[in-house]
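As structure tokens, the structure follows; a few thoughts come after it.
The complex appears here without one of its protein chains, the remainder shown in place.
Chain IDs A and B follow the sequence of writing; residue 1 opens each chain.
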Amino acid sequence: MGDIFVLAEHRRGELREVSLEMLAAASDVAPKLGGNIIAILLGSGVNSFAEKLAGYSDKVLYVDDPLFADYNSEKYQQALSDLIGRYQPELVMVAHTTQGVDMAPALAVELKMPFVTDVVGLSFEGGELQPVRTYYQGKINADFAFKGKPPYLITVRESSFNAGDPTKFGTVEKILSPMKEDVQYRKFVEYIEAVVGDVDISQAEILVGIGRGLREEKNLPMIEDLAKAINAVIAGSRAAIDAGWLPHDRQVGTSGKNVKPKVYIAIGISGAFQHLAGMKAAKTIIAINKDPNAPIFTVADYAIVDDLFKVVPKLTEKLKELRA
Amino acid sequence: MNSEVRSFLEKHDLLGCIQCGRCTGGCPVAARTDLNVRRLIYESMDEKMLDKISKLPQIWDCTTCSTCAVRCPKGLKPLEVLIGLREVLVESGMVQPTVRDALESVFQEGNPWKKPRATRLDWAEGLEVKIAKPGEKVENLIFICCTVAYDPKLQDIARNLVKVLNKAEVDYGLVGDGEMCCSSEVYSLGEAGLFEMMVEDNTELLNSFAVNRIVTISPHCYSTFKNQHPLLKMESVHYTHLLCKLLAEGKLELTKEVSRKVVFHDPCYLGKKNSVFEEPRFILKQVPGMEILEFARKRERSLCCEGGGGKMWVETESLKERLAENRIKDARALGADVLAVACPFCILTLDDALKAKGLEEEMKVVDILEILNEAAG
Partner (left out) sequence: MKMFVCIKRVPDTSEADVKIDQTGKNVDSSRFSFGINDADNYAVEEAVLIKERRGGEIKFLCIGPKDSDVVIRMSLAKGGESAVRIEDPRINQKDPLQVAKVLAAAIKKEQFDLVMTGCMSGDDSNMSVGVALAEELGVSHAAMVKSVEIMDGKIRVRRELEGGLSEVVEMFLPAVITIQTGINVPRYAPVRGIREAQKKELKVLKLEDLGLAETEVSEAGSRVELLNLYIPVVASIAEIILGTPEEKAEIMAVKMVKGGLL
């Protein structure tokens, strides 16, 4: 009792940062729960991950089984269900990612777990765990409490917690795979790479991001002028790609690319968390949006709350002048 | 049961066309796009071709300015054929996403801008404004327009109108927050079913007011209420009609000087479509200090700004210079420092063109109401 399970997420030879972020979040509340932080690693030949996770947890339960070479929600659910049954943790944390949301809700139904998604904060108030999530594209926060019996299940949003440095010396325990045979109903077939265009936005130093606020494709030349003036690459939020203004390889966000440029100028982007997650780490963020409550301003270093159609052309003009 | 027993050919009297080409010859967008309305009329005579023709991008280049209808020697309306072709595409459901969104927005929120109904009167906050009450007698029912109500760039026009009406102590009342899209553009986009529905709903709503006259800010609203709402129990006028009357009757006095060289751009939906040319000019002549210039292409020959006919929601394929930019160049060539307009679409497209040409220091695009407010002191 009081233990916290953290499901490590990995893909194609990479342990994803959110795994460490969740472990860090767990360490904030673990003392109050009085149990251990246990990282769950389901994979094939990923010892190095186990070692890395050990730096952030009290114990790593590592299932090394070729059946887990690639993610499969059915397998993950079966394995977790088995492990939860055996170890009875109080809290189970899964990343709120394409992998996590593909599995966690089913697990919650199967084991009748109290379930809160997309958690951005976790605290211990009045003797109980209180996860925090957001509504309405991040405009509202909500505090939750668990009413039912543990184990509790939460999915945790990427980049909500800081992984920090490894400070623990967890033991790695290789355990027997709970899978007797392959699963019946769902089969992983293959990965497909994104179509590589002429530009890799994740390597660009300066990015100009466009969003719904640009309104129409015919307003793109104004952005192109700006980009040219400062040697920037144009990227976009999901809205810009769905609208067909930019190809998919220019999409910034959780279903696009993670970018860490020196400067990110967000134009007409409201700042849905999927987008923020992809560009929050930029060194300097300049946001131009006429809505003062746009979530983009929560990550911006400079806020220009105004009509982009008035600001951008003038910005380009002045930049050209100063750089001439 | 579909009551459309007439074929496309019959409905648009395609056989009446003598293929003289005066329509295409005068079509302002023919020079910059692939739109050849004469040829499309000919090809549309074959019912089997309609599906294919309806998918051509150029049918969306038409601004419904009505130059073709004005010029047709047989009194036909080529623009209606294009709207009919758009109707074919709309019924298939395969219209461009921007058109889809605008139409769905009118259907669900009563405006094409995806804005909530509830915020329709937000522009009037803090302003002393009279809202009409159904059944209560009032002389002038004021219809603002979706674009004016919701676009921050245009909301001042509504405020200016209210200020002028208050100043002249006019008996007026706004339709208020129940106001919904006049659907002139819904018609132009080819959504006949939605247009029919809106005409029914607007007729019912507007008739519930005890008024003799509805006054609109946009020529599009004015035109559709005047010509396409047969059961509407009131006269439909544009604000320039009302202001003309007020000035002529001495109820509004323009005392402040506005010394500028102004050229008036005849909006297609006032001029070409409804032959209203004098009223805006009369108003401008009353402004002290104003020097009035005229375009060579004036009145019926006014050059369409490409704001109407659904163009707010459909981008043209053409990369050639926009007509609005052409108009700006002409205004500058005349030496004008003010381009006066009387239509919200004209303001948007001409102001965009002004910025595109980088001439914001040299000239301003303003609505007549702004000039009036300044002159009224």
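Throughout what follows, contacts are C-beta pairs under 8 Å (C-beta built on N, C-alpha and C of every residue); 3 or more make two chains touch, one makes a residue touch a chain.
The shown structure was predicted, so the numbers you read here are calculated from the model rather than taken from an experiment.
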| item | value |
| --- | --- |
| Interface with the undisplayed chain - residues on chain B | 90-91, 93-95, 97, 99-100, 103-105, 107-109, 114-119, 191-194, 196-197 |
| Interface residues of chain A (partner: the chain not displayed) | 11, 70-74, 96-99, 101-106, 108-110, 112-118, 130, 134-148, 184-194, 206, 212, 230, 238, 241-242, 248-249, 251, 254-258, 262-263, 270, 284, 286-287, 291, 293, 297-307, 310-315, 317-319, 321-323 |
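As a working rule, only the chains that are shown with their structure count from here on.
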| item | value |
| --- | --- |
| Inter-centroid spacing, chain B versus chain A (mean Cα positions, whole Å) | 47 |
| Chain A contact footprint on chain B (complex, rising order) | 97-98, 152, 315, 355 |
| Touching residues (chain side chain A, partner chain B) in the complex | 216-218, 243, 290, 307, 313 |
